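Apart from one protein chain that is not included, each protein chain of the complex appears where it belongs.
== chain A ==
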Amino acid sequence: MRSNGFLKAAAAALVALSIGGAPAKAADATNDPYRQGALESLKGKKIAYLPISIGFDLAQAWGGVVKTEAERYGMSFSSQDPNWNTDAMAQGMTALIAEKPDVIVTQNPDMQSLARLLKQATSQGIVVVQLNMQGAVQTDAFVGPDFIAMGEQSANMMLKKCGADTKTSHKVAIVQGVLTGGVSFYQVQGMMKVFNAHPEIKIVSSQAADWDASKARAITETALQQNPDLCGVIDVWDGQGIGTGAAIKQAGKQDQVYFITSGGGAQSMCDGLMNGTYSAVINYDAPGMGRDAWTAISTALQNKQGAGAIKTQMYSPTRLMTKEDVKAGTCWDPQQYAKILR
């Protein structure tokens, strides 16, 4: 296509020279010679979206952004909702591989469940983009924060609030998600790396709340009860952190307990910062991740090297936020993206 465009341009130039200037043809020459090729490598391609659930803010933002862009470039976009059921997700993935779309965008429920299927998809020439939770296999792209670094970051923040230099109890509680889930596992790994080097920090509780705010609330309430002098809490996700924060608030310890969590920056995150549920959050901007996923898709389809030829870890930029950073429009509305996906 590129050479074709070049020939056209050359022909136009010749014609222009021979008849001494024809403005209508000259416009052709200023056309972007690369655009047509890019558009054609995208047009008509099929993207299948299969996160662990479409019912939560992150997955809605990712899918919403990718779908909007896919439609802009004449691609087809389909999505499936396994509704947190790993078996249903594995079945969905198997069906997808048989259907052979050009791209699969997915999010692993844990490290192992989909690993073999993703490998199979890649070997069949399907471009696979993994979001947020990477499985035990690397595919064309992983899009998500560097969770180990994020864990280290929150642990270091905690050191400032509860470390050796402070006049506190140095007691910290960790609320995990699902033990085997990448988001939780790697964050805790990062945290422990820091805390192990600082023996003054006492981890008084480190339990999994199963991504459920009610469980997080109960765990934190008990931890606070046992350690009334608790200095800080780190929760690996703001979605369950709302329960953790509620427990701290209801114990009347918001001034004493520093509460750090992380999430995709939906409106509930800003609300939580404003009403003091969270002390600080690390925001990994889910619509931005959607854009990264789209970039990964667009790159893989345009470079025509075949699925799995180029594997990239695309770590999402993050932003540390406190109450002071919240302005109107800082956070996004999941409803808006949910509507796009529906």
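The criterion applied here is as follows: contacts are C-beta pairs under 8 Å (C-beta built on N, C-alpha and C of every residue); 3 or more make two chains touch, one makes a residue touch a chain; residues count from 1.
Following the convention adopted for this analysis, contacts and distances are computed from a predicted model.
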| item | value |
| --- | --- |
| Chain not present in the shown complex, as UniProt names it (candidates "Heme exporter protein D", "Monosaccharide ABC transporter membrane protein (CUT2 family)", "Nonribosomal peptide synthetase MxaA" or "Oxidoreductase") | "Monosaccharide ABC transporter membrane protein (CUT2 family)" |
| Given A:Q36, A:N85 or A:T312, the one touching the chain that is not displayed | A:N85 |
| Residue of A:Q138, A:T222, A:T299 or A:T330 touching the missing chain in the full complex | A:T222 |
| Footprint left on chain A by the chain that the document does not show | 53, 55-57, 60, 83-85, 179, 205-215, 217-219, 221-223, 225-226, 228, 239, 242-243, 245-246, 250, 266, 268, 271, 275, 277, 334-335, 338, 342 |
